[in-house]
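A protein chain is absent from this complex, but the other protein chains hold their places.
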Amino acid sequence: MTDVKGFFYPRTASGRSSLIPSPPWFYSGDLLTVEYRTDPARVAELLPAPLAPAEEDPGAVALIWADWQSCSSSRQELLDPVRSQYKEAFVVVRCSYQGRTYSRCVYIWVDKDFAIGRGVHQGYPKKLGSMWQTRPHPFAQAAPQIQAGGVFGATLAANDRRLAEAVLTLREKSESNGFVNGHPMAHHRVFPGIASGAPDAYAELISSGASEFEGGQAWKGDVDLRLFPSPTEELDRLRVDEVIGGYYRQVGVVWNGGASLETLSS
Amino acid sequence: MTDVKGFFYPRTASGRSSLIPSPPWFYSGDLLTVEYRTDPARVAELLPAPLAPAEEDPGAVALIWADWQSCSSSRQELLDPVRSQYKEAFVVVRCSYQGRTYSRCVYIWVDKDFAIGRGVHQGYPKKLGSMWQTRPHPFAQAAPQIQAGGVFGATLAANDRRLAEAVLTLREKSESNGFVNGHPMAHHRVFPGIASGAPDAYAELISSGASEFEGGQAWKGDVDLRLFPSPTEELDRLRVDEVIGGYYRQVGVVWNGGASLETLSS
Amino acid sequence: MTDVKGFFYPRTASGRSSLIPSPPWFYSGDLLTVEYRTDPARVAELLPAPLAPAEEDPGAVALIWADWQSCSSSRQELLDPVRSQYKEAFVVVRCSYQGRTYSRCVYIWVDKDFAIGRGVHQGYPKKLGSMWQTRPHPFAQAAPQIQAGGVFGATLAANDRRLAEAVLTLREKSESNGFVNGHPMAHHRVFPGIASGAPDAYAELISSGASEFEGGQAWKGDVDLRLFPSPTEELDRLRVDEVIGGYYRQVGVVWNGGASLETLSS
Partner (left out) sequence: MTDVKGFFYPRTASGRSSLIPSPPWFYSGDLLTVEYRTDPARVAELLPAPLAPAEEDPGAVALIWADWQSCSSSRQELLDPVRSQYKEAFVVVRCSYQGRTYSRCVYIWVDKDFAIGRGVHQGYPKKLGSMWQTRPHPFAQAAPQIQAGGVFGATLAANDRRLAEAVLTLREKSESNGFVNGHPMAHHRVFPGIASGAPDAYAELISSGASEFEGGQAWKGDVDLRLFPSPTEELDRLRVDEVIGGYYRQVGVVWNGGASLETLSS
């Protein structure tokens, strides 16, 4: 009897072809976060049962750009960085489950297939996009510094359409990098039934978060944010009613699995 | 209680953001197929239980390039063709399940996210790649014709490495487009357990195939095929021992779901 | 004394590295053309001396999408189609020079470097863009036919912003594929002076056109065209005042050099 190996597909005799290796997964990167308030009803409509809106500030949204380098325990990806570097932009809201507050990624775009594969596993609803964020650099000829006055731009596009643009001007040190993405994530993993018109074959509510986290000094500042419409996206439905703030922080993260909260159907 | 909609993720109040719409899915495209024999043990090691090697010609492999235009029932994707056109290359072998012969895609690369999403649903183990195949055109200044003497090239790369190259020279009309990809597909759909080191949370063996199919005149010819190594791929492990033939055919296909063969764990 | 070879850069002992081989260059492809009228002053402002506006219909503009396969005399590119296939969208106006009417490409976007290199040689002001146009296919599951009722979409983006979208619905056979792009091209080739603030080091007005041309039956139809703003583009400055028509045609073309009209400075 054949015993195929590999954390993810495609599984083979060696397991070497798997789109993603087994966790833990390691990340070093820069986060540009914009937090704002939208109509709480627009957040609530993205929270399927058994999730409910967060009790406090239920209209709070975080739109986060991340510029990552990542690897598995072997660290081999770092020597072939096409397999290590990726960019993403994602939208996080908060919700309540069994009396506890969770964060939840409702939209996310990445630019590599291994990042999509991780998302399928972790319940992040990843699509491909084109994300860009200004990088800090020790030499200021063409780069901001992470300090008061530093200006960072960030853009998101998918299917050749701009979806979001932000400009963040750092003003002062901050105790936090925002609060919307600060809880464990509550995500769904779903397989639609394979038969035409069938209900989901499998649905599971899972929770996960960083198993290790290090962060540099966070900075906050003033932010200009614009969202644009697209026939295939609903990001602009989370319209910007009030900007809470913008943040910049460099971080190191380890992810090593999560917990199943409940199996919703099978 | 919120009722989110959408065939696939992300699910929203309208369902409009879903990476892929509900089937049926419609395809028009050109297939360049190369069939060859490899060591049957190399095929067998890719067939997890409850699958077994095909009884006849168990080392037969098809490497297929496809240049697709596709859409859902709305046909809206055809007016915004960044959402409609994609290319793929995939490797098919045959297997046996409960006494019946199935085809099975063991490796596949595509160049759009909606194609990856369809693959997650259908059990195709899709990664991103860069695929190119020569196109026929009515004017021969820079194009072959689908006729004797027509020469078509095809290449596959992933992570900036060439994985395969083929050159097909058409020789004569053919009754078929090959035999390896001619059965219903038997594919696994798997969610690894979310907890570190956990077994699969869900695994299902499904079957599917075209619900409608039209094909033009198939042509066969002589083929030169080369496979190259990569640290993250095992395509070249299916080494070319004997070329069976090369084929070219234009087709129209509808896919509208499949059947669950068995749930393997949950 | 070393004798480096190669039609274009980089020149080497063998000439094999040249971004583009020597003409003639061969093309097979599909053209989707939209012609419209804009304010003639907006066309005139794009015509540097010694060019003048066309005498008739000086506000006529053609926006053309092309889906090409191309090669040099060796035809080797056709076997490695990443080096052969490319897409483009370009804007053509007409002008007058020494009493003769010329066409002139004022904006153009392509998606391959060899196409940029050809443009530097031919005076096409090429940038990178992302262009998509619906393809006809013999099987209609997900494709229009080149016949009455066929609907074709076309989009153009650059720097992650949509610049143009068109939808063309074919209505009837047409004697032409439009008139704006029907003359020899009059293009500038310029090297800015290398010293800071220096005038052009070289400027030449050249003319060229196809040395051979074959075309299938042209079709015309109704067209919906939208242009969008961008901080780095001025396509939308050529605003659509009146649509003249939309056209679809498959063509085969050979380009084999042109003529120098005058050297403007050196």
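Going in written order, the chains are labelled A, B and C, and every chain counts its residues from 1.
Following the convention adopted for this analysis, a residue touches a chain if its C-beta (ideal position, glycine included) is under 8 Å from a C-beta of that chain, and two chains touch if they have at least 3 such contacts.
From a predicted model like this one, the values you see are computed outputs, not experimental measurements.
Within the full complex, the residue among C:D67, C:E88 or C:D160 touching the omitted chain is C:D160. Across B:R16, B:R37 or B:R161, the single residue that touches the chain missing here is B:R161. Residue in contact with the omitted chain (choice from A:Q122, A:T155 or A:N181): A:T155.
Not every partner is drawn; the one left out touches subunit B at residues 130, 132, 155, 157, 160-162.
Residue-level contact of subunit C with the missing chain is found at 1-4, 7-14, 16-17, 19, 23-24, 44-49, 51, 76, 80, 82-83, 106-107, 112-113, 116, 120-122, 125-128, 159-160, 188-198, 201-202, 204, 206, 208, 231-234, 237, 256-260, 263, 266.
The chain not shown here touches subunit A at positions 26-29, 68-71, 75, 78-82, 84-85, 130, 132-135, 137-144, 151, 153-155, 165, 167, 212, 214, 216, 250-254.
The rule is simple: only the chains that are shown with their structure count from here on.
Of all chains, the one whose Cα centroid sits at the greatest distance from that of subunit C is A. Although subunit B and subunit C share one sequence, what matters here is the overlap of their interface residues, and that overlap exceeds half of the numbers used. Chain geometry summary: the mean Cα position of subunit A and that of subunit C are 40 Å apart.
Here the spacing of subunit A and subunit B, counted between their Cα centres, is 29 Å.
Contacts with at least two other chains are made by residues 130, 132, 155 of subunit C.
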